[in-house]
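Beneath this line is the structure, given in structure tokens, with notes to follow.
With one protein chain removed, the remaining protein chains of the complex are shown where they sit.
And now, subunit A:
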């Protein structure tokens, strides 16, 4: 099973090049609709990518210290990081040259080769604090192949009359068809998808229980000495900067998928820092052992999500790629995982009023939505390798592939056919 990984690069921009860089990014954005995406597709392992310029005024709240302009690149890819960076600079070196020439210290034209480009990019890598994958183990190639298979099967079912046929007979017919098509031979190899690690979960719960004598006083200290003194977001959506929201909306709902980039200032102090790191550890454990079937805390629309603490843990970036509209995505967060979200994000400045780390916060619907929109920033270039597929489709397609070749009962075969 292949693993999908995140890469985040934070590269300082040359002061004389900011305008030029904005223009290039704008050109890339337009280019993605007319041909540039094919270059990205060529990589064959890239699920999503984004670029944007991070500036001090990208943050809605005052940053911990003055910040230089930095070009942020983020990608979700299959396999090893070295191979990924190698792919980026060999498949489209001219794009990377054009962009990163605007950044500090990029190799001079005569010095550019795969190695120097790679080592330049790698230098600016920042570590991902927590990373969620909606369809773990599924490479881009697998996602595309299984999409083809689903469409192939759909076509057969749609074009034929099945009156009087049992589900098992239909499954057999489908198998014969696929069997006869050498291009679909790959589908016969059953693939594993991760399952919930119950022993790991039980262990985690036990550890949490053992730690309760620390966790409970910690939460009380947070409440009495921190949360009650916080300043909180009391804005409503109508009070946000209209132009800002309109600019964000201009790039939204063009496809069935959207993206979200949020930048935040962490609340100061060790207590907050320890809290957020502990929660990130908790999140990583849950993601690895529990959220492995296409749902992040019950939210069934997220392809990838990532938290990245930067600038010596003073600032945080959050990225996600999701299905459907912004509003649906945020409402899902409130309805299904309000507590988890509150636990993490209440450690950032100006989050809606939170009590005891997990209550209030995201559940304060209007203020939470205003806070989310207010801290979201423009993603200048965004690439998705499969914006026609929802994460539910992707997870379902793997089940279709496996069940096609399984010996099923009539009832199971009926469920299998309903997936198509």
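Everything that follows uses one rule, which is that contacts are C-beta pairs under 8 Å (C-beta built on N, C-alpha and C of every residue); 3 or more make two chains touch, one makes a residue touch a chain; residues count from 1.
FYI, contacts and distances are computed from a predicted model.
Novice: What name does the UniProt record list for the absent chain among "ABC transporter substrate-binding protein", "L-lactate dehydrogenase complex protein LldE", "DyP dimeric alpha+beta barrel domain-containing protein" or "Formate hydrogenlyase subunit 4"?
Specialist: In UniProt, the chain excluded from the picture bears the name "DyP dimeric alpha+beta barrel domain-containing protein".
Novice: From the list A:72, A:103, A:135 or A:334, which touches the chain that is not on show?
Specialist: From the options A:72, A:103, A:135 or A:334, the contact with the absent chain belongs to A:334.
Novice: If I consider the whole complex, including the chain that's not displayed, which of A:20, A:125, A:175 or A:237 touches that chain?
Specialist: Of the candidates A:20, A:125, A:175 or A:237, A:237 is in touch with the missing chain.
Novice: So which of A:300, A:340, A:361 or A:374 would be touching the chain we can't see?
Specialist: Within the whole complex, the residue contacting the unshown chain is A:300.
Novice: Can you work out which residue in A:37, A:256, A:359 or A:402 touches the chain that's missing from view?
Specialist: A:256
Novice: Could you pull out which residues of subunit A are in touch with the chain that's been left out?
Specialist: 150, 154, 157-158, 162, 165-167, 170, 236-240, 242, 245-246, 249-250, 252-254, 256, 295, 298-300, 323-325, 327-328, 331, 334-336, 363-367, 388, 390, 392-393, 396, 414, 417-420
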